[in-house]
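Right, I'll just put the structure down here and ask away after.
Missing here: one protein chain of the complex. Every other protein chain is in place.
The letters A and B name the chains in turn, as written, and every chain counts its residues from 1.
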Amino acid sequence: MKKKMNLRLDLVRLIPVCALGMAITLLLPWLHTVQTLGAVTHNGLDLVKSQNLLHMTPLTAAGVAAILLSVIALLKPSKALLIAVAAALSACVLSGVYALLTLKRAADASGLLTQAFLMRDLGPGLWLYLILAVVGLFLTLRAMREPIEYIVLTVMASVWLLPIVWLVLTAFRQESGAYTPYIMPKGYTWNNFTRLFTETAQFSFPRWYLNTLVVAVFTCVFTTAMVLMISYTFSRLRFPARKKLMNIGLILGMFPGFMSMIAVYHILKAIGLAKSLVSLVMVYTGGGILNYFIAKGFFDTIPHSLDEAATIDGASKNLVFWKIILPSSTPIVVYTAITAFIAPWVDFIFVSVIMKDEYQNYTVALGLFRMLEREHIYEYFTRFCAGAVLVAIPITLLFINIQKFYVEGVTGGAVKG
Amino acid sequence: MRAISHVSALAPSSEQEGILSFKNILQHGDAATRASFLIMGFGCLKRRQFIKGMLYLAAQVLFFAYMIGFAWQYLGKLGTLGDQAMRREWSEARQIYVRTPGDNSMLILLFSVMSLLLIIGFALLWRASVRASYKAQLVEEKGKKQPTFADTIRALMDKQFHVTMLTLPTVMIIAFTVLPIIFMILIAFTNFDADHQPPGNMFTWVGLKNFTEVFWSDALKAGTFGQILVWTLVWAVFATFSNYFFGMILALMINKKTVRLKKLWRTIFVITIAVPQFVSLMLMSQILHDQGPLNTLLKQWGFISENIPFLTNATFARITVVVVNIWVGIPYTMLITSGILMNIPADLYESASIDGASPVRMFMSITLPYMLFVTTPYLITAFVGNINNFNVIYLLTRGGPLVTDYYQAGKTDLLVTWLYKLTVDKQNYSLASTIGIFVFIICASMSLIVYNLSGSSRKEEEFQ
Partner (left out) sequence: MKRLLSLALVLCMLLSASASFAEDIALKVWGSQDDQAMLQEMVESFKAANEGKTYDITFGVVGEPDAKTKYLEDPEEAADVFAFANDQLYDLLSADALYEVTINKDAIVAANVPGSIEAASSGDHLYAYPMTADNGYFLYYDKSVISEEQVQTLDGILEAAQAAGKKMFMDVSNGWYIASFFLGAGGILGLDENGKQTCDFNNENGVAAGEAIKALTAHEAFLTGDDAILTGGMGTTIAAGVSGTWNADAIKEKLGDNYAATKLPTFTVNGEQVQMGSFAGFKLMGVNTMTMYPEEAMALAEFLTNEENQIKRFEVRAMGPSNINAAASEAVQANVALAALAEQAQFAVGQKDVLGNYWSPAEAFGTTMEAKDYAKDVKTLLDEMVAAITQ
């Protein structure tokens, strides 16, 4: 009894209406007679059938399922049934979007359908179908008293993921070239990945990947160590000029970095380190350690009573750092480490100034960037995407696994009130 | 004990200052201490502090070797930045023009700055050595045992721990940040541009010429500067606040109690952070290109018949960069704000909902004020970050679309991208430095004021 009260029956009644509306929109093409390029007159639905535009099948199937389920739900409302309705409607949306993405290609491939037919009849029908499906979903969620945020979140998630999906699709695309006048690749292949590792004469991707990994690991270690040192000092130790030094650090961090690139290069050259991976580590570390404010803010939030007690027990400041502060700072250590680890993967400006013609010491970002230069983009664009995917994978895994620490670290440190 | 303290620019407390002033040391120091004025570490050596004494002495020897062997040739020419360009002489025997390298203005300037910093460092070290000698003398006069080198190390692990902790980072910062910054600031007072390129040519000091040009005397440059400055600020405001609000709304949606699969939602958005920014931005610029997939799709669907100039029309491009920046930035804001949003006291919302406040009302009167109060420092960092947001602009539009009434710049150019183009494409280093200084002043003064006035700084001591 109580369970049924949880559903809003008035809304349940509206869902089948939506579903029926969707069915009608699918029939829209049938209303029109169309002239094909062959000057024969057909009705639209015949064409859709005869030209084997198969993406209409899942669309119809999902639509029929939605109608059936929603009618049953109307007769015998239950949560499980409504979930099934929601699933069917989601399938409608998915197949609808897929149809939209492939429609033009399929139509072009058939060589018969005219542009006007697509724009005037099939297109609006599909759009109406999609809108009704979304409205249906909305009603279903409301009827179940589930948050409608799901719809907004799904839409946003797809907007955010689509470029990534496109990147992955292109990484597997068979035909080369950058701006193709269509979305879905014509064929798929692993070649873009394998060629990154086999054809290394021009773009020695494996070597660059390794370089970046090495630089990233060392940068990460040094930066984290130094950032922790600085922030601990500023947060816990009291000494003259502390405030002054902190402000200086703040100001220095504001200077546009690449203004100093040329000078940095010559300094490195003067100490005999130009064009080496060591110099990259030094530069990234030197740039990274000025970002100590977040870590310092985090340390400020660790209760002072802890280290005071230890100091009374005779622990030195050094010991306090290792035994008290560090163990309770996992989030900020992880945050600092990730930020430092990522820097070498994404920078292409500093590395190009420092490495210049020393091709063997490029990092993966610079290498990928080079693939997009005018002479290479046609041949290498798909390989660029493959390389980008390979770079993104480790960072993604890293992020997913330590997301929690990242959030804690940055909220603890960045915005302490 | 103060062997390394010079690095952290540590000023001794005032009473020590009195005893350790040079005047006092000169009056009361014995022969060995006075000798330390000339030979560093002499006093320490005499009082059997061998390691410390030797370190001082070694520093002095190395410093003089450096000055004579290296620094002098550059420091001597700092005033003119070189007087002898590269020479060429016809050699009949070799049938070529034989080249003799001349002065390299850039290296003169760079190494002079470096040497000046080293001289300052050495002066501080010298002061420390004199004081150390005098202290050793005082200890001896009192008949106490001299602290051993091990004692010094121990102090560095405790009372002087800040010295230990800051030395290495400070050296790194001086070498890779301070020195380059001083160098680039000085460049703004020279005529280092495409026509004065070392090593073939020399550049020299021109005083404030670059500043007057950029700010008023050169109509084209001053006009460009003014318009780009306005756009930079407009951009920074829009970019910062759009990200802030939309990110917060996203976080609120995910945080809503009844929403399930929170981790999944967050992960989806986090994936976009994980793709290196230059890759995702290059992708975006491809997607939004006149001939890119988005235009293709819109045309196929019949919404438009002409391509939308997302990146090539000034107004469209300006909107596009802000929107793409939302795409890039929201996941970060979402991560940062979701933690704080959970900290908002729940009873605030409860009493508001009893009063019948709508969700929008609650957002406006509870969430927003609380968040704004707590996240001011973050907002400032984000604002400054956006003023310097090179990647988003450069990778999407390269500053374009270019217009005929701008000097080497386009409608979406920020001050930073403009100065980058001036440096890399036009080799106009002096103009770029001038702009850089200006950007730097804006950012630095803003963050200094805000950090020092904001809760973060004032409440710092509350935790103590």
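As a convention for this text, contacts are C-beta pairs under 8 Å (C-beta built on N, C-alpha and C of every residue); 3 or more make two chains touch, one makes a residue touch a chain.
As the structure is a prediction and not an experimental result, all values here were calculated from the model.
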May I ask which residue of A:Ala178, A:Leu290 or A:Val346 touches the chain that does not appear here?
-> A:Ala178
By the document's definition of touch, the residue of B:Thr148, B:Thr204, B:Asn313 or B:Asn452 touching the omitted chain is B:Asn313
Contact residue for the chain not shown (choose from A:Arg8, A:His376 or A:Lys404) | A:His376
Among B:His28, B:Arg99, B:Lys263 or B:Arg361, residue touching the chain not depicted = B:Arg99
Please pick, from A:Ala80, A:Ala201 or A:Ile312, the residue that touches the omitted chain in the full complex.
-> A:Ala201
Identify the residues of chain B touching the omitted chain, counting contacts across the whole complex.
-> 7, 58-59, 62-63, 65-66, 69-70, 85-86, 94-99, 101, 118, 121-122, 167-168, 171, 175, 194-195, 197-201, 220, 289-291, 309, 312-314, 400-410, 424-427
Considering the whole complex rather than only what is displayed, give the residues of chain A touching the chain that is not shown.
-> 177-181, 201-203, 262, 265-266, 269-272, 274-275, 353, 356-359, 370, 373-379, 381
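Convention: only the chains that are shown with their structure count from here on.
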Chain A residues within the chain B interface of the complex = 100-101, 103-104, 118-120, 123, 127, 146-147, 149-150, 152-153, 156-157, 159-161, 163-164, 166-167, 178-179, 181-183, 226, 229-230, 232-233, 237, 239-242, 245, 247, 249-252, 254-256, 258-264, 266-267, 270, 282-283, 285-287, 289-290, 293, 297, 300-301, 303-304, 316-318, 321, 342, 345-346, 348, 365, 368-369, 372, 388, 391-392, 395-396, 398-400, 403, 406-408, 410-412, 414-417
The chain B residues in contact with chain A across the complex are 8-13, 106-107, 110-111, 114, 154, 157-159, 161-162, 164-166, 168-169, 172-173, 175-181, 183-184, 250, 253-254, 256, 258-259, 263, 265-280, 282-284, 286-287, 289, 291-293, 296-297, 300-302, 327, 330-331, 335-336, 338-340, 373-375, 377-378, 381, 384, 388, 390, 416, 419-420, 423, 429, 432-433, 436, 439-440, 443-444, 447-448, 451-452, 455-456, 459-460, 463-464
